[in-house]
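Take this structure, written in structure tokens, and hold onto it; I'll ask about it next.
What you see is the complex with one protein chain gone and the rest in place.
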Amino acid sequence: MASVIGKSIKRVEDKRFLTGKGKYVDDMVLPDMTYAAILRSHLAHARIANVDITAAENAPGVVAVFTGADIVKAEIGGVPCGWQVDFKNGDTMKEPPHPLLVADKVRFMGDAVAVVIAESAAAAKDAVELIMVDYEELDVVVDGPDALKDGAPLIHDDVPNNICYDWELGDQDATDQAIENADHVTTLEFVNQRLIPNAIEPRSAIGHYEEASDRYTLYTTSQNPHVIRLLMSAFVLGLPEHKVRIVSPDVGGGFGSKIPHYIEEALMVWCSKQIKRPVKWTAERNESFMTDTHGRDHVSKAEMGFDSDGKITGLRVKTVANLGAYLSTFSTCVPTYLHGTLLQGLYTTPAIHIDLTAVFTNTTPVDALRGAGRPEATYLLERLMDNAAREMGVDPAELRFKNFIPPFDGVSQPGYQTQVALQYDSGNYEKVLNKALEMVDYQEFRSQQSQARTEGRLLGIGFSTYIEACGIAPSAVVGSLGARAGLFESAQVRVQPTGKVSVFVGSHSHGQGHETTFSQLVAGKLGIAMEDVDIVHGDTDSVSFGMGTYGSRSLAVGGTAIMNGLEKVLEKGAKIAAHKLEAAEEDLEYANGQWTVKGSDKSIAFGDVALTAYVPHDYPEGLEPGLDFTNFYDPTNFTFPFGAHIAIVEVDKDTGKITIDRFVACDDVGNVVNPMIVDGQLHGGIAHGIGQALFEGAIYDESGQLLNGSFMDYTMPRADDLPMFETDRTVTPCPHNPLGAKGAGEAGTIAATPAVVNAVIDALAPFGVTDIKMPLTPERVWKAMQTQIKEAAL
Amino acid sequence: MSVPISITINGKIYESEVDSRLLLVQYLRETLRLTGTHVGCDTSSCGACTIIVDGKAIKSCTMLAAQAHGATIITIEGLANNGALHPLQESFKEEHGLQCGFCTPGMIMTALQLLEDNPQPSEAEIRHGLEGNYCRCTGYHNIVKAIYHASRKMGKEVVHG
Partner (left out) sequence: MIPSEFEYFRAGSVKEALELLNEKGPDAKILAGGHSLIPAMKLRFNNPGALIDIGGISELNYIREENDVLAIGAATTHADLAASGLLNSSLPMLAETAATIGDIQVRNKGTIGGSLAHADPAADWPAALLAAEAEVIITSRSESRVVAIADFFQGLFTTDLGDAELITEIRVPLPPANTRSTYLKFEQPASRFAIVGCAAMVTRNNGSFGNVRVAFTGVSASPFRDHGIEQALEGQPADGAQLHEACKLAGNGVDVMGDHFASKEYRTHLAVVFAERALKVVTGQG
């Protein structure tokens, strides 16, 4: 491949962001635009007895007020769920509707009750305070396991026991037997706490119905505009899809929270149709806290059995997944097919079984959050591994080497078939851990640690060797597992007559740097300059189709769609070149932006071929003019990045406060197109993972109030909470896509959390501490030390 | 209530009648359409709205437009000089100190003050100086590097200049 691929090319999108010229949804103003404010329920569970909008309707500047009753009258269903998971007995999961505005009862703090549309945002905000709602309060349940208890309040009247579905994967009998016969069983009870995504850009949506053309436009902060178009047109509002345009311009971070089709998107479009003017809504941060889909929220018990040699014999997991008050677009697949299927980890575990129950509660809906299911699986596995090593008196690195799946490249050796449905593509797990151990200088650290202990200082080291499934996903596979959409990607490569290239991609960039990475692919493959390439994304009117960006899929799936399109361009270009050069196609070679007749100096530049394609005066007979290909690529398998992360921490014995002294990450994301961008993805992921380990977590009280619904109360990782990250990589190419790429967007988040927690547990080993619930706040760490000190004193 | 204000922004004088409750960030974004300054929260926490008012970095979501009467303001749009990027802007690009770009203007304006107060900061001083600015994309790693490199570059320019 040409030299531009694999280089840390500086990003082409940066200049607009650096000069304040980025265009985010809230930056947009349309002529005659109105502003919406949404009345949110302050209660978590209550029947709506009456909604009085009289005062709001009469307030200055108010254009219209709508309530749940209007939505019922208009016969609009709720926002749909995109993935069907069946009960163990074959019954379809429970899918209570999530209406655009609720009419009967509110089910979580933040549920939308009414919308005010006014001439200004201030007027809308003033008027929304004038709406009077009579609520009849109902009992509340916020924790997943509590929702299953007898007599728990029902979130949806027609969902018995609040169970959305129950589900299992793996061989239960073999696993039970393995655990029973094991020489050693390590058991842990986990709370993988609920996280609030907090992209720094709040969600925003502008609905715009134009009567003259009968067209609908939605500007929205989405990671996947075509998915929103399909869901909103076909399942929510019943609009003609060809008359609907979705634009997601610059988007300020997604992390999964901008995948779902949200009620506000459909609501703005519907409201615009009612008043025949554009309507804009932008979330206030407290609305983001209450209504951006949350992540994680699993309560699990996991047992890992070992034989006398320290080989894993079985893994048994029982999980309750809290889905919140309603289903979100992909909430159902996160705890199942993105979680249960990852429980093999990097290990040869011969028997695995997971039993999972997904429940509704009076909390914000849960959906994908950076990693989505894979962090939960990795956390289970990697915590169990470090604890098992300590219990068995084995070095945690050694225990991993003993259990790793041996190296396989997926070409000369087959992929690795797991016990939990997936087939890994390629891997070399020993290599990546060995490299990480070198980076951290493991033996040296252990001696520092013993020295520090004699001085009363608590240092600890924690490991996490992870695998994840990315490049989501082969449509046939996910279809068989319940996905209601294909998960291919599309790209259109349009060579302009002057040889400049416009590429229209279904992938969406909200920080990932696609405009650079994809341009590198095009420039590298065609041997043209980067500045002669333009990447267009985020507008359903210009991009033919796409499934969007999530699951670390853009390079592996979207990039491959581009590469295949480029192949087609070169194939057709060769026909034109052969004609112009009066040579046989097979005698041509393409390099440095031109076709050359092998062994001669006869050549024709790419730009000349492009011009010929559009000015086909002297042209191969029977060949269509033009040089423009749309390619759909459906992967044959997931990709499986992996790596080893190691954290070194110090615990303040007096306060329990944790300092991360070092964070070492060695990742294998397959071939890399832009190392600078990949490293940046890993840094951000690691910070997010550290956030879960030490700082973040939604706190609901018993009445369903979100107690930490602002940045004054919900701790985000800041610059001075984190160290410089030491990153490196090994390269095991993906065997089934032409780029050999695997994906890097979520790796850091998946890996970092258990590494940090394991390091703290290691630091507290002298106290006999084996577990602390996340986030590891200073108080929790301090209390863990006190408990052990007290017990020792007895 | 309407309040008359006169503010110099990026070298240009703006005279307006503003609603007393209009926040400075709204005045910039909505009235003047200088949308490079962003709103990420409502609690003076995230720093996306940071601008320079009379030489000091401040959070424009926690200031009324009326309070800025008579002030001299620099926003991200006014940082580049005749199209030439400021060394901080350059360094953010060189070191990949931005991803989605949403926190970037605020980060850069805070960094401007940081380097004004401490022209050769250490890594730890940079990290501490960014305590009022959140980023969810970069893990701060490359932001810290970018500010560090800009400081050394700017120092050299002074020496040579």
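Chains here go by letter, A and B, matching the order in which they are written, and residues are numbered from 1 within each.
Here is the rule we go by: contacts are C-beta pairs under 8 Å (C-beta built on N, C-alpha and C of every residue); 3 or more make two chains touch, one makes a residue touch a chain.
These numbers were taken from a predicted model, which means no experiment stands behind them.
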*Identify the residue among A:Asn161, A:Gln274 or A:Thr715 that touches the chain left out of the display.*
A:Thr715
*Residue touching the undisplayed chain, where the options are A:Asp52, A:Asp86, A:Asp104 or A:Glu129*: A:Glu129
*Sole residue of B:Leu28, B:Ala57, B:Ile76 or B:Val144 that reaches the chain not shown, by the stated touch rule*: B:Ala57
*Contacts of subunit A with the missing chain: which residues?*
121-122, 125-126, 129, 284-286, 654-655, 657, 695, 699, 707-708, 711-716, 777-779, 782-783
_Touching residues (missing chain, whole complex) on subunit B_ = 1, 3, 19-21, 23, 26, 42-45, 47, 50, 56-59, 61-64, 66-67, 69-70, 110, 113-114, 117, 129, 131-133
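Just so we're on the same page, only the chains that are shown with their structure count from here on.
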*If you average the CA atoms of subunit A and of subunit B, how many Å lie between those two points?*
30
*Where on subunit B is subunit A touching in the complex?*
19, 21, 29-30, 33-43, 45-46, 48, 75-77, 79-80, 85, 89, 92-94, 96, 98-105, 108, 123-124, 126-128, 130-131, 133-144
_Considering only the defined contacts, which subunit A positions touch subunit B in the complex?_
8, 10-11, 13-24, 26-27, 29, 122, 198-202, 250-253, 255, 284-286, 510-513, 676-677, 679-680, 683-688, 710-712, 716-720, 722, 724-725, 748
